[in-house]
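Heads up, this is only part of the complex; the chains shown haven't been moved.
Chain lettering (A and B) follows the sequence in which the chains are written, and residue indices restart at 1 in each chain.
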Amino acid sequence: MLTALEKAGILVEALPYIKKFYGKTVIIKYGGHAMINEQLKQAVLTDAVLMKFVGMHPVIVHGGGPEITGMLKRVGKVSEFVGGLRVTDRETMEIVEMVLVGKINKDIVALINRFGGRAVGLCGKDAGLFKAVKKPGTLRLPDGSTQEVDIGFVGDISRVNPQIVVNLIGEGYIPVIAPVAVGDGGESYNVNADYAAGKLAEALKADKFINLTDVEGILRDRNDLSSLISTLHVDEVPELIRQGIIDGGMIPKVECCIEAIKGGVPQAHILDGRVQHSILLEVFTDQGVGTMVVS
Amino acid sequence: MLTALEKAGILVEALPYIKKFYGKTVIIKYGGHAMINEQLKQAVLTDAVLMKFVGMHPVIVHGGGPEITGMLKRVGKVSEFVGGLRVTDRETMEIVEMVLVGKINKDIVALINRFGGRAVGLCGKDAGLFKAVKKPGTLRLPDGSTQEVDIGFVGDISRVNPQIVVNLIGEGYIPVIAPVAVGDGGESYNVNADYAAGKLAEALKADKFINLTDVEGILRDRNDLSSLISTLHVDEVPELIRQGIIDGGMIPKVECCIEAIKGGVPQAHILDGRVQHSILLEVFTDQGVGTMVVS
């Protein structure tokens, strides 16, 4: 049991970090385990509220997850996948959007508000935040060749208009954003949350981009936690991909870190969302958690 | 065919109305036919954009409608009704919220933006806009007596915090609001859109409250359109209810007009949403449409 004095001492220890990030904008890509596990969820969102109160400007971009699959199941919809992307017909898109925007997004908003923050939930349609164009699907055929196929309402973000986010930050709100974008014809597109977060970080010229994942960070040897790469330079990445050290689902996560950095964000982080308060640890202590990508 | 000059003349005719409502806040309860019919929908939302550009501050509070029933059906959920209110268990509430917030709300937002406005979609959870308490259901028993029953997540708005709406208006956005409120425990409540709109009009000290309905207004004789009551004084209402002239679904619509007026809103209107551009007609011409309730 800690005494009150010891607790006070720990608050004082955080002071240099509070100073360092005072007034800074931090984009948090929120997904994976940290969205499912109740305790982790509360930890992440409390962290965001705390960041706001000590003068930082957190912005949350969340992913989808099992709830989408659950809902699709409930309406008897079976999804096909092409190249890891869900083939998204109009009905599927409708379900995806309702779950992302009408359920997950507002649940996060309500929780933040319960923890004392003032959150506002947005999707890419609000004030034209995310514009998208249709993304082509690539089907790998048995003979090794590829064929372009229509995978429906899956989009690539073509334009970010961050004004509404800037306004909300300026008035003390925590924006919470669902990865749904809008096409020129007003149609909805499902967009990858990692890329959406990275693009937003770039458009906002954010000071930090944090990607909460379900891994410890990037390991040189997947079986050896001590091989964690603490700091990764953008130009080391191609070689690491070639060697297969960065592969699979980690590639898009690293790619959007790189894009954010090239767009002017000084630091991008791949953090382990399974560790409670990993954002706080990254921001408020010297404890190395996960991998930091820098230019 | 009108000449350009005739068109210009008509713009000039609108000038006195534009002046009159310059800088005024107008709450529009948007529901019924005007939400279903494509042409009416476009007319209502274009009207809102036009109002914004000529210096007014429209705020839209929308209802639900057939899409909720459709979605409940799709997941095989059958609703019971008590005293006209849907018994709303947790699963039903989840569907209601997803459809209202994740589909209807953002569809309106996207349309407004296509028409050149800058809309932002909110629900009562955002920035604590609408707080609610559980509403008791009243079951009328065969012997004429009544019994209080639990009808689930149906709520009465207990507190309105309009700050986020004020902020968005101030920055040139058109707020679009879904009638979902949040309880003290963070749980969602389905709230009546008419009341939500009226309460918001009151909290914002709006200058006008427009309720789009599927009737011509209040008729003294239901079968005689010429018996329309153009101006209704708040204190005439009890007698009209007693006489059955105001009854059924019109009662809550009139009640929330009265509440808004008592809360300081100078004018409340029951307009016929089935008439194209009925809002514009009300605001920009002398043409009497529907019933205006005043104190």
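Going forward, a residue touches a chain if its C-beta (ideal position, glycine included) is under 8 Å from a C-beta of that chain, and two chains touch if they have at least 3 such contacts.
Remember, predicted model here, so these are calculated numbers, not experimental data.
Q: With 2 identical chains placed here, what is the total number of copies in the full complex of this structure file?
A: Taking the entire complex into account, the copy number is 6.
Definition applied: only the chains that are shown with their structure count from here on.
Q: Can you give the whole-Å distance between the Cα centres of chain A and chain B?
A: Computed from C-alpha means, the inter-chain centre distance equals 35 Å.
Q: In their complex, what parts of chain B are in touch with chain A?
A: Where chain B meets chain A, its residues are 71, 74-75, 94, 97-103, 105-106, 109-111, 113-114, 118-123, 125-128, 164, 167-168, 171, 173, 180, 182, 186, 188.
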